[in-house]
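Contents: one structure, followed by commentary.
Heads up, one of the protein chains got dropped from this complex, but the rest are sitting where they should.
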Amino acid sequence: MTREVTFSKAVNEAIAEEMRRDKSVFLMGEDVAEAGTPFKVLSGLVEEFGTDRVLDTPISEPGFMGIAIGAAMTGSRPIVDLMFGDFLYLVMDQLCNQAAKTHYMSGGKLNVPLVLRTNLGATRRSGAQHSQSLHALVAHIPGLQVALPSSAFAAKGLLKTAVRNDNPVVIFEDKLMYQEKGPVPEGEYQIPFGEAEILREGEHVTLVGTSSMVQVCGEAAEILDDDGISAEVIDPRTIVPLDEQTILDSVKKTSRAVVVDEGHRNFGVTAEIASRISEKAFYYLDAPVIRLGAMDVPVPFSPALEDLTVPTPESVADMARRICHGEHVHGA
Amino acid sequence: MAHEVLMPALGMAQDSGVIVAWHKSVGDHVKAGELLMEVETDKAVMEVEAQTDGYLSEIFSGEGEDVPVGQAIAVIALTQDTPASGRPSAPQPAPVITPETGTAPADRPATASPPAARTEKPAGYRILASPKARSLAAERGLDLSRLVASGHPQPYHVADLDLLTDMEATTRVGAATATRASAPALALQNLFSWLETEIEQVPGAVLAAFAAASYRAAAEIGIVTVLVREPTRSTAVFVDPDRSGLAALVPTDTSSAPDLVLNDLTSERGTEFRPGEGSVPEFSVAFEGDRVVATLAATTVSLDDDQRFACLDDFVGRLDEPLRHLL
Partner (left out) sequence: MDETLNNNVGQFLRMYRQMVRIRVFEDNANQLYLSARMPGLTHMYSGQEAVAVGICEALTDKDHVTSTHRGHGHCIAKGARFKEMFCELLGKEEGYCRGKGGSMHIADQANGNLGANAIVGGSTGIATGAALTSKMQGKGTVTVCFFGDGATAQGIWYEVMNMAALWQLPVIYACENNGYSEYTSTAEIAAGSIIARAEAFGIESYKVDGQDVLAVNRLAQDLVTRARNGDGPFFVELETYRFHGHHVGDINRAYYRSKDEESEWKTERDPIANFRNWLLTENIAGTDELAAIVAEVEADAAAAVAYAMEAKFPEQSEVDMHVFAGVRHSLPYIDGSAR
């Protein structure tokens, strides 16, 4: 039985179900209890689980991140709420020097089973410090796994998988998507990490989109349809691990790829995926692999400027169309 | 085994040829059909292709040298390190073919045309093609440099291989060879002005008439259908345009395949010739400075070397003195 629920509700359900299932799971972060976070994603959880398992913290991101790691190393399974993805910079030492390396540095004897939930996405008119998409930063660090749900269904399924993973997992939710509804089954389900989803099959070009850009790629594919260009849309769902094979198989079929991600383009997720395509499907490529990401500027406040910084269905369709027509793009 | 490259007899009453340019250097790999050099005869500059694959191991005659027909001017070796043969072989008696239609006016100045666009390959030249196009071409034995030679714009993608496949199919019955020649443009330009203002006739119609006449003479053919292409107009087909009066020259609505293609590029100054790769002979006409330049691309199936040369010679003669031929 599948209902339509919001992305936000899907996250909430995943946490509630996991906390009911496993007493070692608890929630911590700023304003996670009665406030239920500014996005109201966690509303109602403190009523069910109490303040013993839904811990409001001071505004001390490095501190509660460190505490979560220690708790995870000693038998708890914390879910940490980092209010904005932009605050990742505050927790980088704990996340990258501690959580990511503990299992390795201990020769496999210590585990850090924690989930760090945070968000990404611009165009909320929130300015440069509340609009970033910083998942590439985390994906760069060995020892961390990174999930990027693009729908209510994925949000719930990936989060449940993350909670049961014995490693630190960072989940980035698209904060613009919280109120969007999507089909979510009633019963128990998980989405395995490292399995991409093919949202739409196509022949002429592969559009690889992550998180917020999955919808954008879907809409771009509709636009391309009108031009007689058939686009395949792939959502990797996790970037660490990355389901390379599904992407490569698609590109080998279509010979063209546009990779779209809301992180900055420079040295980002799109660069990684594009380079893997270039390395591993080189002789199948009939056009340069195109990367589309957030413009390499701090996210501006003014709507007139902010909207320029993020890939749109039109910009994705335009690049796809150009490579399908054999245009000499970027002087390649 | 090494292959000697001889100064070719280019179909005219010709004792020798002047080497205008080498397009390969000693040590370069060459493929049969690849442009090797340009030779100027008393009539025109001809492009000479290599006859065999290998490495250009020696060049005996440099640019500017006048070399007797039949004399060895270079050696193509099978391998890169084949020792030089040392000395050119003596001129061999070569069959010098005098064209049957060799009636070109003796007073017409010899034309030494600049090299065509396709000869302007810089050193270290690399074909721009997608990895997939490249690997498919290799798999199917297609030569991407033929697309370059045809003037087809780079970079190449898989879709361009269809064209290349057609070209290769043509090659199997004889590759198109382009020959070019030029004449002073003034008379023709005056004629065009007159046509436009006095009888509202398009230049392409007149050029089609000239091409049909030249082709008819060279190929001894009954009815000549000419397809005229002009960048700013739609294509037009003329049947026996050389047999109509100038004012009565009108396109025909026919579905029959053309015997000739005429590319009228006279409205675009400086347009580069892009010899076609179709199976029928293809004339192209353009103005370059104060000269009119004509190219004739044809496979040996439709016109052999002698016929092609004679045909172009006749055509350029008409361009040089259009009124004389019209009257």
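When the chains are written out, they are named A and B in that same order, and each has its own residue count from 1.
Note that contacts are C-beta pairs under 8 Å (C-beta built on N, C-alpha and C of every residue); 3 or more make two chains touch, one makes a residue touch a chain.
Bear in mind the structure is a predicted one, so any value in this text is a computation, not a measurement.
Seen in the complete assembly, the chain not on display touches A. Among A:Ala71, A:Leu292 or A:Cys324, only A:Ala71 touches the chain left out of the display.
Considering A:Glu4, A:Asp93 or A:Glu186, the position touching the chain not shown turns out to be A:Asp93 (whole complex).
Although one chain is not displayed, chain A still touches it through residues 24, 26, 52-53, 55, 57-58, 60, 62-76, 78, 93-94, 97-98, 102-111, 113, 142-143, 145, 165-167, 192, 194-196, 240-246.
Quick note on the criterion: only the chains that are shown with their structure count from here on.
Computed from the mean C-alpha positions, the centre of chain A lies at a distance of 60 Å from the centre of chain B.
Touching chain B in their complex are the following residues of chain A: 255, 282-287, 326, 328, 332.
Those residues of chain B that touch chain A in the complex are listed here as 128, 130-135, 154-155, 157-160.
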